[in-house]
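Only one protein chain is missing; all other protein chains are in place.
We just call them A, B and C in the order they show up, numbering each chain from 1.
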Amino acid sequence: MTSLGRRPWLSVSRWLLVCYCIYLLLPLYWLASIALQSNADITGEFALLPQNPTLANFAEIWRNPVWFSAFINSLNYVVLNTLISIAVAVPAAYVFSRYRFLGDRQLFFWLLTNRMAPPAVFLLPFFQLYSAVGLFDTPLAVALAHCLFTVPLSVWILEGFMSAVPTELDDMARIDGHSFGFFFMRIFVPVNRGAIGVTLFFCFMFSWVELLLARTLTGSAAKPIVVTMTRTVSASGLDWGVLAAAGVLTVIPGIVVVWFVRKHLVKGFALGRVS
Amino acid sequence: MASIQLDGLSFRYPGAEEYTLAPLSLNVPDGTAFALLGASGAGKTTLLNLLSGLLAPTSGRIFFGDDDVSYVAGRQRNVAQVFQFPVLYESLSVAENLAFPLRARKFDPLWIDERVRHIAADLAITEQLPFVAADLSLFQKQLVAIGRALVRPDVSVVLLDEPLTAVEPRMKWRLRQTLRRVQEELAVTMIYVTHDQTEALTFADQVAVMADGGLLQVGTPEQIYATPSCEFVGYFIGSPGMNFVDIERLESSLEVSVGASRVGFRPEWALLKPQGQGQLAGTVESIQLAGTDSGAATGVVRLDTAAGRVAVRGKLNVAVGDHVGIELRQHLCFSAQGDLVTAEYD
Amino acid sequence: MTKPYNNKAWLGVLPVLLIVAFSGVVPLMTVVNYSVQDILDFNSRFFVGFQWYSETLQDPRFVEAFVRQLGFSASVLIIEIPLGLMLARGMPREGISASLMLVLLAIPLLIPWNVVGTIWQLYARSDIGLLGVTLNALGLGFNYTANPLHAWITLLAMDIWHWTSLVALLAFAGLTSVPAAYYQAAELDGASKWQVFRYVELPRLKGVLVIAVLLRLMDSFMIYTEPFVLTGGGPGNATTFLSQHLATMAVGQFDLGPAAAFSVIYFLFILLFCWVFYSSVVREND
Partner (left out) sequence: MLQLSQTQLVPDAEAFEHPFRAGTLTVVLGRNRSGKTNLCRHIAGLACSAAGEVSLDGRVMSGLRPQSRSVAVVFQAFVNYPNWTVAENIASPMLAQGVKRKDRDIRTRQLAEVLGLEELMQRLPNELSGGQQQRLAIARAMAQRAQVLVLDEPLVNLDYKLRETLVLELRSLLQQSGTSVIYTSTDPKDAFALGDEVLLLDEHTKLQSGKPLDVYRDPQSYAAADLMSDPGVNPFITKASLVAAARKAAVRPEHVYLASAPPPGEVNEFQMDVWGLETSGDETFIHGSVEDNPWVVRCSGMAHVVPGQRLPILVRNDDIMRFGVV
């Protein structure tokens, strides 16, 4: 809209935003430049730009089964966690947004406390529990453990979005004669696909970044990327190049996911409440 | 206080072909109560946003008094606006809300308090002054919003965008009367946007009827109702609107102006007569009761005639299917293009 | 239209209850169980009541770690909340620049926490890091692995880099919910920048800011991975926070009782924050 009423006083905050973006991008740039340099160049004499950029580090990761399988393991439990969380949270959020029932407030609060539970507290008990159940060192273990955090968050966000959808829609479907299942799958879920997309982003965000639980619940078979990276630093010589390359590769999936849900991101961050 | 002069003012969104607001010229004398009447999408709110400075005109000029404000920012135009829902500083008290525009313009604090009390008394919201805006009822909040618009002595024009939409039907009448009374007392120029003809004809000295981004007619409520400039205005004002029939379809002759090809008459300008009388013959298609007059049922009779459907208002002493005559006690003449032709009527 | 009361609704909530209880309730019970026993090995345990609790509370290392944690969380809040708010006010609201800015700001939230540590390690090392080398070139003798103050500053800089976007995006969501009419009315009033922020934007940001403050408070209170990767709690234990202290106790020295007691105290503290959050935001909406 060609408008005169644009808020002229943006200059200070806009200038600050630009500085912050630079502050944000510098370390990422440095990660990428290290990833493009051979170890010799990195530890050699310091240079702002990579002298002779090489993709050797990335090739090393691609070829080396340890790194490659770690990547797959990570994606494995992240996707599993996201699917479980959404499959479970969508019906629960529907019920929270549509009905009052015995203990609904207490349950909602209890869910919230789990989202806030410090992972460090659960290291040992998780280890024992999942070994007892025979799930240790499997992607399902990490996925389930992460559910402790992603499910409450998903219910919270989805409930916010769903209460913005008028209940007359449900009434309309009942009056038309549709069964609840038909209404839910063919009308209610599609109408909320934006909200589900945003929730998917939040689940991915949490599950992909977490280290503690992922490390505790995996041995060698299901070792995720996050763990492999910490091992490389401490154990073998400090191969910075390969480490940086792995770092770059872990950033990319996040960017892809956020690009797809960017339109609904703002509402998601309002956790569906403010909108 | 200022008169408002628009010449050739228009607005079009960048990239769109047709105008959201086609070029129009208008003069609103200082201190008048002016109504912008039209269905939704007629361009009323776009015109309002051009006046408030939210939108910059695509072409044409806006003059407040004799200075050109076409591209001046809203804050320098000394304009106030009341929106469809109450827009207040929810965390501030009513008194602070009313004083806000005055403090922003650095008026003397003592004078501000006196002015705030005066406006509050005028709008009968004196007891609400200390309360926080958020705690008021919707009706009271809208009164405070109106107060905020009137509190500045130097306000050039007060813009109102369908201010009664969110107010309960029973309270609309009170708010309308308050608005009209205050407008006359302070003699401030007001532009009132609405799609409701009762609000427009009640509130305004001058009414502008708009449709599809164009200005069709500007006139006093009587002119708009009695002599619509074109068929659209004739139909739009009045419920049911004016009937239109082709002249050659009329049974008997009627003094008709030169160049007229159609005749327009309001439902209450016609009279039902026994078959064979009057200028038009019709069969009763439906009857819509509206109440009783001296005991007899009255309402609107809809008839099918050789010249199409017409509606006649009066006593319901007919039944569906009756063949009757329609006598036109009053009528207007329109050209083939639907514009009013100088009418002769007794 | 108030929501109808219907206990059949439990069917929809049951799966959530099962999943979260499986990984939430059982482990918590085991922790509480351990926290009141002295466990030598699997079959010899003695009930010791609150001994571990009192011991932990007096343990100087716990108190130090607790104070460090509070210090860290406080400084995180003091910087990130206002900074995030100001960034949000500068963010573009329409068009492609708005989407690009959203994606850019969301990136740090998507990087695995240990990779954030690694990035900052590569960035701040005085031998190969862009920041480290530049600071030294300016003659500041910057070395976060040796100097506790430098370690703290680097940790803080990293956390700001990592999490301020969350506050900015939350505040931005709150700002975009302000209807345009309020800005227009303020413009016609001739309100100043500060007045617009104070009387139009801030009242609407209350809910969102409470969420931001409590999320950042709790997440910073639980921080483990990034400091572990960057400084390993060093130099010495200058940057050993609660989670790290707990991790070394529980996994390292394997004295289960105190570690469990510590965990319960830690959890109760978080529960307190949570209750404050629940009562101020969620109840306000119901």
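Couple of notes before you dig in:
Keep this in mind: contacts are C-beta pairs under 8 Å (C-beta built on N, C-alpha and C of every residue); 3 or more make two chains touch, one makes a residue touch a chain.
Every value quoted in this text rests on a predicted model; they were computed, and no experiment measured them.
Only one residue from B:53, B:86, B:163 or B:221 touches the chain missing from this view: B:221. Contact with the undisplayed chain is limited, among B:27, B:177 or B:342, to B:177. Within the complete assembly, A:169 is the residue of A:12, A:25, A:83 or A:169 that touches the hidden chain.
Listed by residue number, the positions of chain B touching the unshown chain are 39-41, 168-170, 173, 176-177, 180-181, 195-198, 201-202, 221-222, 224-225, 236-241, 266-268, 286, 288-295, 297, 299, 313. For chain A, the residues in touch with the chain missing from this view are 166, 168-169, 171-179, 182, 187, 190-191.
In the analysis below, only the chains that are shown with their structure count from here on.
We define each chain's centre as the mean of its Cα atoms; on that basis chain B and chain C are separated by 57 Å. Between the CA-based centres of chain A and chain C the separation comes to 16 Å, rounded to the whole angstrom. Residues of chain B found to touch two or more other chains are 53-54, 73-74.
For chain A, the set of residues touching two or more other chains reads 5. If you check the complex, the residues on chain C that touch chain A are 1-7, 9-13, 15-17, 19-20, 22-24, 26-28, 30-31, 34, 83, 86-87, 89-91, 99, 101-115, 118-123, 127-131, 133, 161, 164-165, 169-170, 172-174, 176-177, 183-184, 187, 192-193, 196, 204, 207-208, 211, 218, 221-222, 224-225, 229, 242-243, 246-247, 250-251, 256, 259-260, 263-264, 266-267, 270-271, 273-275, 277-278, 282, 285-286.
Taken together, the chain A residues at the contact with chain C in this complex read 5, 7, 9-10, 12-17, 20-21, 23-28, 30-31, 34, 42-43, 46, 48, 84, 87-89, 91-92, 94-96, 98-102, 104-105, 107-109, 111-114, 116-126, 128-129, 144-145, 147-148, 151-152, 155, 167, 204-205, 208-212, 225-226, 229-230, 233, 240, 243-244, 246-247, 250-251, 253-255, 257-259, 262-263, 265-271, 273-275. Residues of chain B that touch chain C in their complex: 52-54, 73-75, 77, 79-81, 83, 85, 87, 89-92, 100-101, 104-105, 148.
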